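Here is the structure we will look at, set down as structure tokens.
Below, a portion of the complex is reproduced, with chain positions unchanged.
Order of writing sets the labels: A and B. Residues in every chain begin at 1.
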Amino acid sequence: MSLRIIATGGTFEKHYDELQGKLGFAESQLPEVLKRARLTVPVELEVVSLIDSLDMVDQDRQDILESCRKSTEKAIVIIHGTDTMRETAEVIGAAKLDKAIVLTGAMIPYKIDNSDAFFNLGFACGVVQLLSPGVYVAMNGQVFAWDNVQKDRSAGIFVSKS
Amino acid sequence: MSLRIIATGGTFEKHYDELQGKLGFAESQLPEVLKRARLTVPVELEVVSLIDSLDMVDQDRQDILESCRKSTEKAIVIIHGTDTMRETAEVIGAAKLDKAIVLTGAMIPYKIDNSDAFFNLGFACGVVQLLSPGVYVAMNGQVFAWDNVQKDRSAGIFVSKS
């Protein structure tokens, strides 16, 4: 089984710009992150965007959907901001592609102390290989169906709707 | 679904003893690691041993097997040294428990730069929730059946036997 990993930005990828004195985006950190993971499964990395998911517009989600559609890999992990992860999952979920697609992200950027990013990526790379075709959100050590997930912003965790 | 995580030691848990000037074991780092993972699934952590897997004797593996047997959780992740991970997997595999049991570990200790430990833990915590009952080794982003895995020591990766 081979994997496609689609980078879109989000907290996972934020880095500190020392001249601006704030967090932003530079190059994707995923090449370095994937090397560290020592994967022996074939992985195709595709950087679709590097933006905060609050800044995503419809076209951005269509671009991600298009990448999923074109993917020859049947297992896809999407690195995405948590704030609108559900919205993007809904767009892709509605397309009913015959692939297992898992969205994940991070509450703390990969480059910042105590980040959950690397764990979440590992979790997503695992479940995506075993899940039936469909669209899922994987956060907090849980897999959620795309149409039954929401972010509890005050607690900073993902939960089922019902 | 709830998880049991069994700590046995191994490279994952090694820490640097600054008075001795070498790597060894102190307290398990898993409480801190699991907190960082922000899991919302119930997790039971059990520290069975904190030793190098090259130092494991039969009794150590029997102790791990016994913990698996007693576990009320049906999904178990075992943190284990990579050098004899296969041997322990064989002991547990032969017992044919009705649980999904995933052994994982790390090539570089969690506390050392560029460690794969946190990714591997995430990967194992994901697949263990989806796998059928059985015993597996999860390393390098792959799931191996307990009776079809070996460590390629010169390359530092796990591969299928055949």
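By definition in this document, a residue touches a chain if its C-beta (ideal position, glycine included) is under 8 Å from a C-beta of that chain, and two chains touch if they have at least 3 such contacts.
Remember, it's a predicted structure, so these values are computed and weren't measured experimentally.
**Student:** Count all the copies in this homomeric complex, not only the 2 that are shown.
**Tutor:** My count of identical chains over the entire file-defined complex is 4.
Keep this in mind: only the chains that are shown with their structure count from here on.
**Student:** Rounded to a whole Å, what is the gap between the Cα centroids of subunit A and subunit B?
**Tutor:** 26
**Student:** Residue numbers of subunit A touching subunit B in their complex, please.
**Tutor:** My answer: residues 3, 36-41, 43, 107, 114-116, 118-127, 129-131, 138, 140-143, 156-159.
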